[in-house]
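Quick one: this structure, given as structure tokens, is what I'll be asking you about.
Heads up, one of the protein chains got dropped from this complex, but the rest are sitting where they should.
We call the chains A, B and C, going by the order they appear; numbering starts again at 1 in every chain.
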Amino acid sequence: MKNIVVIGGGPAGLEASAQLHRLGYNVILVEKSPQLGGHLAKWDRLFPSGIPAKDVLEKMVSQINGVKYFLEANVQSINLLHKSYNVILNNGITVLADAVLFTTGFDLFPAQKKEEYGYGIYEKVITNADLENWFKTKKDNRVTENPKRIGFVHCVGSRDEKAGNRYCSKVCCATAVKQACEIKQEFPDVEVFCFYMDLRMFGRGYEDMYLSAQKDYGVRFIRGRVSEVAENINKELIVKAEDTLSGKPIKVTLDLLVLMSGMQNCSEGTKVAHQLGIANAGNDGFFETKDAIYSQQHSTREGIFFAGACTGPKTLPDSLSEARAAAIEIHNYVKGIR
Amino acid sequence: MIYQGKQKIWSDYQKEIPDDHYFYVRSCIRQNLFPASEKTFLDITRNKLGKDFFETEHHTTCGGIAYHCDTIPQETSMTIIARQFALMQKYGYENYVCSCITSFGLYTETLETWREFPELEARIKENLWKTCKLEFAKPKYLAHASDIIYKYRNLIAAQAKYKLINRHTGKPLRVVEHIGCHYGKMFPSKSVGGAEYPYVLAGMIEAWGGEVIDYPERRHCCGYGFRQYHIRSNRGYSLANTYKKFESMEPYKPDMIITNCPGCPYFLDRWQYVISEMEGKTYGENGHGIPVFTYEEVAGLVMGYNPWDLGLQMHQIGPEPVLDKIGIPYDPQAKYLL
Amino acid sequence: MRERILGGYDDFVLPFMTGMAFILIYLFIGLIRIFRHMPAQDRTRFFKSLLSPSIMLKNAKDIVNDCLLHVKIFKRNILLGYMHASIALGWFMLIVIGHIEVALYVPQRNGILYYPVFFRYFVKQEGALTLKGSFFFFLMDFFLLIVLSGIGLAIYKRFRSRALGMRRTTRPCLADRIALACLWSIFPLRLLAESFTAGIAGGSFLTKPMHWLFSNFLSNDLHILPTWWAYSIALGVFFLALPFSRYMHIPTEAFLIMLRNAGIKASHPRKGFAEAEIYSCSSCGLCIDACPMNVNKRNLKYSSVYMIRFLRRRNEKKTKAIADKCLMCGKCVAVCPVGVESCNLKRAHRATRYNTLQYNYSYLGNGSHPAHAHADTQDTPDILYFAGCMTHLTPSIIKSMEEIFKLSGSKYVFADKDGGVCCGRPLLLAGKEDAAREVIARNSQLIQTSGCSKVVLSCPICLKVLKEEYKLQGIELLHHTQFINSLIKEGKIKVKDGGESLVYHNPCELGRGCGIYKEPQEILQQVGELRKGEYEGKESICCGGSLGSLTLSYEERGKITQGSLNALTGCNPHKIITACPLCLKTFAEKSPVPVMDIAQIVKENIYTNTYETYSL
Partner (left out) sequence: MVKFGFALNPSSRIDLDKTDREKFAQLVELEPDVLKCMACGSCTASCTAGKFTPTSVRSAILEIQNGRWQQALDMLKGCLLCGKCTMVCPRAINTRHLILAINEVYQSGK
């Protein structure tokens, strides 16, 4: 039986493992954290229709029966032996893999790097992930009862050369609009402001979500990036931006500011990729695929495959499609089908 | 405000400051506006702390004001600067320290520009040779005088006679720190603590017993802005900026303001008078303004210098309330006796 | 025939007299109110009209046609027409003949209000039946029968309105129900009373046999007085309920006709002329079926009849909602049997709210205007082409018109080539009358000083306001359908049959608005096979794009458009042809078949060179 190592137990890793297992391979799934699901496990609901993340994850996990997976496991070393890869995990397990699939996903941009937004300094500044966690658990001292005004800053750590990420993280606009609506559901009287540069509502149903945020929830969209955040004596946040549509500086006092942290390539995954010399051929930090259109699942090395956000920001359905595509590509590779 | 968050950022922006042997250059305008500050700096560093700070009467302006007023081109100011560096080299120094923030900004800008465009540096070399028959070497280390006082803050605290503590209440004085724009905003990595939450003055205040106030418009310019002030018809704009800062700090009821720039203490001090004339509004106690100091003046005060020797009688806003709070004795009769 | 009751009085007349006195006083006060609230010039105009024989003749004709014969309703549905005409004419004749009888037989009772009404009670037949007597007996019974047949139909209609050509009708209010009950019972009661009295007062083919029938099992004389009481009460209550019911139109309609014929229009949504209109509305509900908004059933409550009902009840909130929602397509006005110009009421109502909103059109006089390009020179073209704002969103119309001008050799100047200025009609429709006047004044001057003798317009919205409000001296105003038609007739352009089947959508502003129906038909018959849509001519329905409505949402408009398209495409045409840029743009979004302006289809089917002309 052929061995396939899948690195990363997020949605792409789970889906690819399930598919490969069904194709008859011996799949070894390596996950660094104590639970499966990656970022999905920390999310509450999913855009555009608000499906609970839990339902999606449960469905995925239920599909991987028979897959060997190791939690809290890291790839300690990986190197080529003849035509297969010798993968040594930190828990002492060694696998001779016929193919390796990177589904290492993404790290959220560390919002404290945008110092001017004061994440970690001002009490009422949180990130999209923090807000999701609050939606899930309703536990976060920073989210207080009856807020008057709440702001969302799009593109935090995206489209920002100074932050090191010039690219668009793709999902934050839709996430911001989703969260803006959800926060209105929680606090109907709150005034919600979204500070955006462009609204990238590219997917099916996203534009409707945007319209609904305006029409049904009265969310105010301000075209302009927040330039700085300060705290006043009442611990409220004073946010400055330009309303670029009127060409005027704008100021608003908020009770909560949510930073839409973007995606950057997973640092753990990058370390492993370094050993293979396939990390970061592109200047955006994401793994370089064999080509940009036709061979999205192939790395530049034989037998190493990619799926999901490790090759650039992706939505959940994108990642799942890639996972399925990767499973087929690996199958073809192992069977010698060209 | 989460103090640990700021500490994290401060730890990211620590610059190495050599301990001794500096070539010191003065500011053009400080000698008129706050004449004892530079004298105090040299007295503290040389005589109280026993350090080597050399200065020569042959140094000139850096050309910063003219450069920022668009009256001389960049090459001219760079050539002036090259001459200063030549003087430093001539007297056998490698560490360069300037009293002025505009100079510090311009020196940094020049060195960074030369690093990016070596051909420009070569041309300046040529210019300097043609004009002055001088050759220069770039300083090994560039500091602002406030970096030096920051470096020695604990040495000063060890010799201090007074603390920034209100002796009537026993509580720390509430101190607003104002950093000159050109200190860290252009090149955050060249500053102590970065551009967003600079630590250079905050460190002094903490070391000397005061409490730093972080108010919403802390980052804002003092209002000088070179041509905004120099042209009378623009002065309303200069004033409006200062006004905005005071409106923002008002609720915090600060006891004093410390600055590290030639222009800032002047404008924060004198514009308070103008605002009180125009708007009938004052921001200090009992209808007075908030006293404004340079960091050298404050260092001198805590070390027990006679306030009038520090030139505090030159301030528009009388320093007496602060002296009373700290408990520094002074002879009111001697204030204007030189 | 001679008086039976000495003194000519009985207590049972009291209910009738009370009602009668009430209604007469009410009407008198109402009349004073209407005159008082009317602008002075309208009042003068009305009194002057009473001196004009031609207007008086028209008044008489209209009153007979509308109030008695109900010709308009006959045209819509014969049964419905008969129902109205039988009751109105029959009742009227009963009153007239009653008076004649009084004058002939008991002239000493002339002028007593109740006497003709209860004539049969007060007189008795003496001696043999004369020919004259039997003639009147017959007439009375005949008209009573006519009325009763009408009442019968009315009762039938209450349960099956569809049989009388009405799909939807209004819900009657309490006063309506009371008045209706009275109305239904008045004539059967009269029949009963007269039948019971027929033994004494005589009767004819209806009352005599009834008398005979009753005498078999009832002692008729005992029932005489109670039935006359009941008859009188029914009449009295009817009159008392009248001002609060829809039947108020019976006394007011004739007055409205006279006001209208005098040329008066509503200048206030509730007072003066409007009040006459409001009370003349019979709440028949014909406008409900007519309203194009009602493709969406939710909108039934926005029909004109409800607007008038809420105006009458002074319900400001609901009136406002209806006034702002209306498309102003004018179809309700076209079908209204009373001729209530409800669109004007809505406009007047909008004016009470929007006329005071600020505006500043000082910019309109700025800059040179293409209309004046030739004004000083000898070669001033005859024709000023005014495309209109909306036409600039449908450049195909402009291109076609330019081509037609060129091919027909017409010299013209394009007034709003670079965008131009609005005609002012949208402002008028929104009730911003003062603002509209300013725009109209500025535009009028522009057109007047251009030196052109003809203005050709592509937008019927502009045409209507130019015709009605601009007062352009010696300048002929033509819609491009009229212009093209004249070109064809004069042989300046020749068109061919393109072989396609076409259906014509009649734009509201062109048809009902400007009365232009014939020309588009004539043109289209020459360029293709013209088929009939579901609604033709005056009955055509709005495309949904109308500028008239202020509050109708896009979704609601979409349903109207769809309904209108369904009605047009029932005949399976290749193309829908219209003659208004707004209709064109509105239809084009949703139509399953291509939609074109009439100018486009003409341009497509024009002979462009002589060779082609001769080759056929």
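Observations, loosely collected:
By definition in this document, contacts are C-beta pairs under 8 Å (C-beta built on N, C-alpha and C of every residue); 3 or more make two chains touch, one makes a residue touch a chain.
Keep in mind the model is a prediction, meaning the values are calculated, not measured.
For the chain that is not shown, the touched chains among those present are A, B, C, taking the whole complex. Of C:Met93, C:Ile146 or C:Cys422, it is C:Cys422 that touches the chain left out of the display.
Touching the missing chain, out of B:Phe136, B:Tyr243, B:Tyr266 or B:Tyr305, is residue B:Tyr243. Within the complete assembly, A:Gly218 is the residue of A:Gly24, A:Pro52, A:Gly205 or A:Gly218 that touches the hidden chain. Against the chain not displayed here, subunit A makes contact via residues 149, 191, 193, 199, 210-211, 214-215, 218, 220-221, 223, 243, 245-246, 248-253. Take subunit B: the residues that touch the chain left off the picture are 232-237, 239-240, 243-244, 274-275, 277-279. Remark: the residues of subunit C touching the chain excluded from display are 324, 353-354, 357-361, 363-364, 366-367, 389-390, 392-393, 418-422, 424, 426-427, 430, 432, 439, 545, 547, 550-554, 582, 585.
Quick note on the criterion: only the chains that are shown with their structure count from here on.
Centre-to-centre, using mean CA coordinates, subunit A is 66 Å away from subunit C. The mean-CA centres of subunit B and subunit C are about 85 angstrom from one another, to the nearest whole unit.
Shared interface positions of subunit B, i.e. residues touching 2 or more other chains, are not present.
For subunit A in complex with subunit B, the touching residues are 112, 115-116, 118-123, 228, 230-233, 235, 238. Interface residues of subunit B facing subunit A in the complex, by the touch rule stated above, are 1-2, 4-6, 8-9, 194-197, 214-219, 248, 251-252.
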